[in-house]
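All protein chains but one are shown in place.
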């Protein structure tokens, strides 16, 4: 087998090895993470009520402004 | 007081002075402008009827085209 | 007539000539194309059923996912 | 307190030159026209604002390192912004009326006399010693008569960068004034009977024809006028994205988010070319008057071409749609429709006028290509 | 198999330095704050992610040729990104409440004491030998007190690029913490009776006033403080696009597609400035503590200014709206409203607080202009 073929084989061994090792680590990681997270108390991660972003707040401000304007115009 | 402290104080005097002068000019400007504009006749600045932008005109063209097509297909 | 006037006239002759020749070719092209296309069998060019782009497929996947989730949660 | 003195010395009032002040006033006038008179506000508002910004003494927004300098160098000098706008315009254009009645392309061709007539006008002005336009300047000024903003900016950025500001302002201003400029000319050149001519309904154009059309234009450009390839290529690309129906999300972005972003930048960038040095001179007056002549000539030749064609064809066309050949899409087509309705209140010419209207876009892009090739 | 060895030697584990590891943790903390605590997530999430990416050993994402390098060089160093964001913010800002009650501008002015008080604090720290801030550094740090992200980033990129990461993080973090920082100070400086002051409804502001206002600001900037022209110019441009009502599609893109795109890039770009070399030192602690001081001082002087103004004017203003002068739009105005409601559950201060709130944006842009002129 020629040299360049060996280069290809070497790249393949290294590449598939890395892919399998990496994804195996990921399987391990996911499994552990899921176990941990499922045992943690069920806190809603994203607390909606007090969590509006500035856009939504802007919308609120706009709504109040519109209401005020309406009242005023009567 | 050290030299660099004096630099800071000098920047502060100049900065706050500028901020107040600038915003005071703005207060003055707004007041004058509002007085003038409120006395001017109530012309609707943006004349809607003859003032559609090219988008709206494009939409009109499209609407006419659709209507024509509809008539034609009957 | 001065030289620069002649330059202008020369540009005009060449320009209007090109515009007319080009658009005449286009008229010819359109006429031929329309004749050909109108005689071709009425195949729907864009075959809708099997022709959805990846977005629509993504939407389908999402819909299936939502349905599965709903069933699961019952 | 020398720093405070410095601040005062840096202030605009202390450094204001008369030229800058005048240009700022001109910027405000453009903003006024955009807002109060609805003169092509999508372009004239950013252009006007850019004009003010670049003329603020000491702010250096147009100097190397300033925002307007970056915008102008990245998008205007390279021609990238006008081409992207042209792609968006292509994605918004419906060639249906043109395909249904291809001979209206000749009306779009005739209206380009406005462009070349203006070139001769500009050379004449120079030969009289009033102004000093080179042939390249004259060509760039002539393109105002194409009544097509991106084409004008693209050509001016290549042939006469120092006139770009005045040319763009003239192009967009006269496009906005089309409803005032065109009707008198149209009425003067037609008889009441001609204006009453009704036109038969256009045939339905198939999806396939609309898809093949941009490819055919591209083919003709590639074969006969490669110098028009950037403009017409991007235009056809946008149109093909629209008509193919398979890349709706790309077509939508090309027409909206991308086009709006580029429009903002293009406007600011053109505004940044509005320096007193290049604008406050007699050449600008020449450009403004020549631009007006260009629109008038284009309108007239469009109408006359229609009358000329009626000598040869059986079913006559209403000469009022000839004026739409100057482009100014869709304003000029609406003007044709309006003047037509004044003569005959049942005569709806809008769709018929859309044919020469979009033909005018193609026509001026071809004219632009010829000019770029001539000086290339 | 030396290539395999190479892969192992290239791996992150083999090259990880303690500084990089710490910065990645800091990036994760920012991401945590963004997601779980809703700390200005639009900026802190990209900044945090950018921090992690740029500190991955061997990935070189911040080195020449890497994505974060391009983003940072194109948009941050040039100041282009903050200016485009400012344009978008302008297009989202309603100056109505300010125009209805223009004297609230003084509250926005007073709150800028936070900026300059912090400058003195930074020079004092340096004079004590704790840190080593130049006057330029101090100015850039002070702008944190402006409570306005793009302004902070713009000034820092000009005056103290190496502190940009810490300054941006401090600015956005404290803006998110406004609901915790401000109320104690507001309550400490006001009496129960003052907090109960009700304010009369604001008059309706006409469309014309809203259109003229950005042009007036632009005029004053051009005449008196050209160094503030980039920031306030783009801000006014955005606002004019919104209020003119004639370029809605441009205004919409400036607020949405364009602003979001630039926000993503700006966040990643700022994150890419978060290297251990510049962040993991005592200066950063100084910046964080000074930033907090800046917010507190600004809040206090805003409130005190309101009390001071009440000595002279007939219809008193509720001092709680003074704290909104620090900007942090619209968070600070909501805090004023909330604290007001605690004292008097019928006292809705939100609209009244919006006046000083947007005044604070103008005020810190003016302060930024003074600083840029001082060191220009």
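Note that the chains take the letters A, B, C, D and E in the order they are written out, and that residue 1 is the start of every chain.
What we mean here is this: a residue touches a chain if its C-beta (ideal position, glycine included) is under 8 Å from a C-beta of that chain, and two chains touch if they have at least 3 such contacts.
Keep in mind that this is a model prediction, so the values were computed, not measured.
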Interface partners of the hidden chain - shown chains only, full complex considered: A, C, D, E
Selected residue (touches chain absent from view) among E:61, E:100 or E:153: E:61
Touch with the omitted chain, as defined above, among D:27, D:150, D:230 or D:286: D:230
Contact partner of the left-out chain, one of D:6, D:36, D:253 or D:310: D:253
For chain C, residues in touch with the removed chain: 10-11, 14, 18, 45-47, 50-54, 57-58, 61-62, 64-65, 68-69, 71-73
Missing-chain contacts mapped onto chain E: 3, 6-7, 10-13, 15-16, 24, 28, 31, 34-35, 38, 41-42, 45-46, 49, 52-53, 56-59, 61, 65-67, 70, 256-257, 260-261, 263-264, 268
Residues belonging to chain D that touch the chain removed from view: 78-80, 83, 211, 215, 218, 221-227, 229-230, 233-234, 237, 240-241, 244, 246-247, 249-250, 252-254, 256-258, 370, 373-374, 376
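Please note the rule applied: only the chains that are shown with their structure count from here on.
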Those chains which touch chain D and also touch chain A: E
Far-end chain from chain E, centres as C-alpha averages: C
Nearest-to-centre chain - CA centroid comparison: B
Identified repeat of the B-E interface (over half of residue pairs identical), from C-D, A-E or B-D: C-D
Between chain C and chain B, distance of the C-alpha-averaged centres to the nearest whole Å: 39
Inter-centroid spacing, chain E versus chain A (mean Cα positions, whole Å): 26
Whole-Å gap separating chain C and chain D, where each centre is the average of the chain's CA atoms: 22
Residue numbers of chain D (touch at least two other chains): 3, 7, 35, 38, 41-42
